[in-house]
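Single-structure report; data block below.
One chain of protein is taken out of this complex; the other chains stay put.
In this document, chain identifiers A and B correspond to the written order of the chains, with residue numbering beginning at 1 in each.
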Amino acid sequence: MDPAEPDQPHVPAPTIGPVGFAIGVVVILVGLIVNPVWISTIGVVIAVIFAFVWARESTSELRGRRAAVEPEVRPAEAEPAAAAEATASPDSAERFPRSKFLEASTLGLGAVIGGVVTVPVAGFAVLPAFLGQKRHEVDLGPVSEITEGQWYIATFMTDPAEGETSRRTAFIRNNGSVKSGSTQVPSFTIISNRCAHLGCPVQANGPTGAILGLKDVVEVTKNGKITMTPTVPAGFGCPCHGGQYDTEGNRTAGPPVRALDRYSFDIRNGRLTLLSTFSVSQVDGTGAQAQIHAYKLAGPGQHVDGLEQILYPLQPPHH
Amino acid sequence: MAARRPPSKSQARREQMSAAVNFPLDWLEERSGLVGGIKYFLFRKVPGDTNWMQTLGSATLTAFIVQAVTGVILAMYYKPTPEAAYSSIQNITDHVTMGWLVRGMHKWGASVFIILMFLHMGRVFLFGAYKYPRELNWIVGVLLLAMGMLEGFTGYLLPWDQTAYWASVVGINLNGTAPFLGPWLAQFLRGGQEIGAETLTRFYSLHMLVIPGAIAGLIVLHLYLIIRLGVTSPPWSAEAAGEEWEDEAPTELRAGLTRAGSGGAAS
Partner (left out) sequence: MSTTGKPRPIDERRAQFKRYKEDVKKRGKPFYPFAMFHDTVMSLVVVTVIVGLATLWKWTSFGPHHDGLNQGLLGPEYTAPADPGTTSFVPRPDWYFYFLFYLLRIFKWPNTVVLGTVIIPNILLVLLLALPFIDTRRERRLTRRPVAVVAAILTVVSMGVLTWKGATAKEALASEVILDVPSWIKANNLPPAAVPGAKLFAVSGCTACHTYSGSGSSNLGAPDLTSIGSQNLGITFQINHLKCPSCVNPGSPMPKFESLGEQRLRQLAIFLEASKGPK
């Protein structure tokens, strides 16, 4: 408002009150034609709300509130007294006695939010690797197909639903039956082909398959296609770092820290079924008379006996 | 003020063009300050005798950018499941247009990146550029080296062929031999008891998101420290030794170290 032009009519800038009220009235009128029940009602609501807003705006000066100013507009010069007052602000703590509470609650709530976001996500990332490990049983087919005294390299899928990633290999020999108590129980030597040093695939040291002139035994079971290749190993050797094992899986040379792992097995309806793997420190004796020093399954390179076993006190859960 | 000659036509055109270029830059600068920041980075002073060996750092950055760009494009065609990974790589190599080039650049770029990191580290070591006040930058650099090698290790599994699978088996079991926490760490990396689909997706996430994010953050910190702390002269630098200043007593000079102020107080 320019005081030099008192005759200029005071035309304030358009505000939302009258415009909204006008729109509300229009909607009422349109509703009377189109749909009195709904649209007119909406129009009435709009008109009432904006009439209220308009009235409040018009009477704001009467009620003693300052005229609306644009944001971020500061007076060009503050009066010296006011400036002095502004600069001589009292201590923050006195002016804002609740700042300590605000600080604490900001940090506390922030920690809670951080926890609520991070803990489930971290749990999601970490826990599934350790929980719900599946138990795999492998049906290798009739025992009658596995010639006694002959070593076989058997490959099978532990979980056909998972496909080829679940393919594993074991060295199997049928030792015939052995006396246990008053009965004869079947005896098998079933050795895993993962080296006990760092998990490389161990090979049989000896003629295999075609060189022997013997054919593979092929079965199709619930674990898919099982192939058993005959072999005559003098022992087993690992190509990664030169680990060597004898025919019972005992380490004879190189860095492996224990014997090769073995599979426990069961004979169900005359069919050889592989169950869980376990770790072996040493095997005394051979074949059906072997004394296997068995331990809970440990990862490659982890000692299960001797002084170094204290380095691996706790194994993660698995079946 | 002396009267100026009226500007020639070419001069006037040049002035017009520079005004046209400067207008958007000034607009951006007033609202963000970015142009000023970039100008500071570009026109900051470095010692006049910087050596070719000191380009190894930015060469490493270029190699990383090549890896990032080719990696992003490869990620559009690669499928991170054991069933599809191998065939998707075959598809990229044999069928996708220029797929062989992008995949080849990514594979060889990895080796180039690692070689350049080692060369850069060696250069920094020989220049003594890890000494005060650049110790923190050296630590950031070693972390970058470790991250780079981890990036290579996780990426190696992705093609899911024999080399990839067995190298990762051994690598994970290596971690498993660490005392006490080893078996747990190995199981976490594997995503279970055996290497399988979970391992592949886990390694993919590490290779694509976690480690590149860490590398990018560390690179930003590394560059910030270089700009802030300044580039070193080579240790044999005559200029750094201030040899051409005749007004300095020779005993005041410490060749190869930070130079004494010209004409300033003796240290």
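In this text, a residue touches a chain if its C-beta (ideal position, glycine included) is under 8 Å from a C-beta of that chain, and two chains touch if they have at least 3 such contacts.
For clarity, every value in this text was computed on a predicted model and none was experimentally measured.
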{"item": "Selected from A:103, A:148, A:284 or A:308 as touching the chain missing from the view", "value": "A:308"}
{"item": "Selected residue (touches chain absent from view) among A:40, A:166 or A:221", "value": "A:166"}
{"item": "Residue in contact with the excluded chain [from A:36, A:239 or A:317]", "value": "A:239"}
{"item": "Chain A, residues in touch with the chain not shown (by the definition above)", "value": "153, 155-156, 164-169, 193, 197-198, 200-208, 211, 232-235, 237, 239-242, 244, 246-247, 251-258, 301, 303, 308, 311"}
{"item": "Residues from chain B at the interface with the omitted partner, ascending", "value": "41-48, 50, 52, 54-56, 58-59, 62-63, 66, 82, 86, 89-90, 93, 100-101, 103-105, 107-112, 114-116, 122, 125-135, 138-139, 142-143, 145-146, 149, 152-153, 156, 159-167, 169-171, 174-175, 177-179, 182, 195, 230-232, 235-236, 254-262, 264, 267"}
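Here, only the chains that are shown with their structure count from here on.
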{"item": "Cα-centroid distance, chain A relative to chain B, in whole angstrom", "value": "30"}
{"item": "Of all residues in chain A, those that touch chain B in their complex", "value": "126, 128-130, 133, 162-166, 198-201, 240, 298-302, 311-316, 318-319"}
{"item": "Of chain B, residues touching chain A in the complex", "value": "82-83, 166, 169-170, 172-174, 176-177, 179-180, 182-184, 186-188, 190-198"}
